[in-house]
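What follows is a structure written as structure tokens; I'll ask about it next.
All protein chains but one are shown in place.
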């Protein structure tokens, strides 16, 4: 029992943090939002060199994984720097292909995984709402999991679509729609394309992909929340009103304390989920990290005042992402239901 | 359009407030909790003399009503002083009997209403969960409306039970069970007894009784919340910690401000409901006033610290009542559902 | 105690409803925060003004209908229930006009109000500065005396509508160095296209230029555009800051209409057994109703001659949190699809996010409630 990151994992986080911190990531985010993928792809290559995508790819396909704990470590840093692009989707696609391979269908993995691991092919993914694992979601939308879009299909080299028992490689995509997070570009992959695999294994692999997507989203959300909290603590210490720093008001201090509590109790759920990869654990981590991040985002906006509300101030990059991640890959309602179904009973540790 | 209490109504409130304030009501509450009804009955007689119960009784039966606005005025004061006994239930019983009379069944009203109005007969009441007006309540309990008990059946001179199409005068009651609010004594009236009325009018009159019960409960809860807020403002201004009044801490001030907001926005819902007596309006007032009162109670307890948590300090009389009223005569979930079903649509005033 | 409208008021409601039914465009104009949308909204204001619906509470001589408070509330309910477009002239109508009625000269009223009523001249507010947000008394922009008027110098920001508006109004420091920061301020109107004015639009969260920075470099303002006495600007501004038809009695009509749209969305798209969302929808609907009734009570007190007190702080916190909860609920109801920025709910959400910040942050409002309404000791602010 040693529920702590080891020295190597901490060093990995620190190196990603340093790399992203010196890469003018906000400029890459804004370019991405405007449809210019060049700086974002450059960032992508550096992340791939650092091994981020390889963590979701088995060693047999030129990866380093699957290593969900290390992946969670990496995605906290990606969130902390608001890295744009289909990062979660690429990981989920890798998990899907790796899962298919483990189920005796190695063809698509052989063909696609090495380029996912190397960063050559950003990927995106559209899964159906998995009725068997998704209790009522509070919406009649038939594509509740993703709103019917695949993230950044215009930037992805690989667009996978699971449709019943079939896994398709989509040939193109529909018009790009704006998201509340300008750096998230939504498009529906064209139906049809090339059939990569078919059979009951596809649905099973899709569930695996969903778990990895949620884990990566939870980690990303935690990083987003930590960044929002850090920026707000810094701003509130600097900004004065009525002659004193805003951070000296008790109401401000308590809101920030509550944000820290929410984030720090999401963290162990995230790493516990990475250790077990049990769907209920992952769902619990997803909803908790996303709610903590969004709550922190609201606090950050309120304590920044008007400046936080402007597109040109960087805070908006994290704020809008916190809101968008909250409903991506399973709304809070869906995740709570799955967590309850799987977590209750026993009162004893699950691992 | 003059949505304000008139001078007479304000004077009525002030006179009840003065009367209850000088009557050592807390001692009556504690005696009542211990099963000694004498001081509570004395208070009851004075309330009856002031016309409180007569407000729910038609003039034809020696009453002054029905005057729901004035009744709401009175019950705010009853809540403010934590008056014990089946005050809501007596009003609801009066509404039931008055309703039956209006539907052509004046017998029970003639027999019972004058003594309800005069204060001679405190009454209690057990209604079935009205399936037609109560969407799912979040509990499988078949007697969700009251937990299967009638309040203070041991102190009531009249115990009415509605069972399907029948209205019964119960002859006795089962054992008295403790409530979280020691001044509320719970007992199940014996089944059978004397059949007072039968037919479809009973169920209709029961719905009317339910609306009056909820209105009176909402008013009582508002008064409970106002008392809790007032006492806490006073205490926090007096109590010092770390050398300054507790009330000078911004976190304390903001919690009290939030309590005031919640209570002051419950107030117009209460009087709007009293004007229309529409079930959705009454349900909205009930849930809003009760949630405001309970939220204020939590704030009051937190800001008092340990002393608020003791039985001998009066705060507990209001705290426990706020908690108990919240689920009495329709849980928050039931009331929200009814409010939504009736309030939406139009965006135009209903009156 | 009653909530009944007089027959005359009911007739007014019916007339407004009939006019709106006939005139409200079936397809809403583009967003107010775009150049084309701004122009389209001016056209709509002219259409309203042509039938004297643009400023119902103003005197008839300036294009209004002398509507009292109740009629104004009724009009607002009808206006929002009809789904009519946003009001591009709102800053002028609810902030500047009341000031002119109270402190302006007859000449100023005659010159400014008619074109404001028709949308021909759209006004922006110019209150805030980079270092003066909620702490408005710390303004630094200056008005320097010159021949026949004043020269404005400084930097204003968060100026709503200024990206596309024609003129602006605000406070400027005309007597610097006074000990009390509220003294020595002057209330001025100025042209956003005058020499020396640079308007830099600022994008909102969603990138739309909902406000702007104003850089003022010796912008000349003639004496006729000073409202009230020079140096008395704070008093002039504050006396109508709590104007009853503006932010204080912020129109319940808007929240009622939004709550109705939310309830309709729930009926159309909601899963009836999802009581978690149903409860939030119910709370929004109940909240809008509470806000409406609270406002009627408030209006009743005002009609009896009571002044507006600190309870306007209760309003501010309540409506801003209601508005946000309402839009968050709608987005959650849309599930993952709620992320899409195309929809009206998303635009409304971005708008609602600003509510707890502007017009005095909710933190400051809570301080005011605690100190002035509950009588708690003043802490350091």
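The letters A, B and C name the chains in turn, as written, and every chain counts its residues from 1.
Quick note on the criterion: a contact is a pair of C-beta atoms (placed from the backbone, for glycine too) under 8 Å apart; a residue touches a chain by one contact, two chains touch by 3 or more.
This one's a predicted model, so the numbers in the text were calculated from it and none came from an experiment.
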| item | value |
| --- | --- |
| Among the chains presented, those that the missing one touches | A, B, C |
| Which residue of A:16, A:33 or A:69 touches the chain not shown here | A:69 |
| Which residue of C:45, C:166 or C:274 touches the chain not shown here | C:274 |
| Full-complex contact with the absent chain, from B:159, B:179 or B:296 | B:179 |
| On chain A, residues whose C-beta touches the chain left out of the figure | 1-6, 9, 69, 136, 138, 229, 233, 236-237, 245, 247-250, 252-254, 256-258, 260-261, 264-269, 271-272, 275, 284, 287-288, 333, 336-337, 339-340, 343-349, 351 |
| Chain not shown, touching residues in chain C | 273-279, 380 |
| Hidden partner interface residues of chain B, rising order | 136-141, 143-148, 177-182, 184, 186, 241-242, 244, 249, 251-252, 301-302, 305-306, 309-312, 316, 319-320, 323-324, 327-329, 331-333 |
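Operating definition for what follows: only the chains that are shown with their structure count from here on.
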| item | value |
| --- | --- |
| Taking each chain's C-alpha mean as its centre, the one farthest from chain A | B |
| Centre distance in Å when chain B and chain C are each reduced to the mean of their C-alpha atoms | 40 |
| Rounded Å distance between chain A and chain B, as computed from the means of their C-alpha atoms | 50 |
| Residues of chain C engaged with two or more neighbouring chains | 363, 366 |
| For chain A, residues that touch 2 or more chains besides their own | 249, 251 |
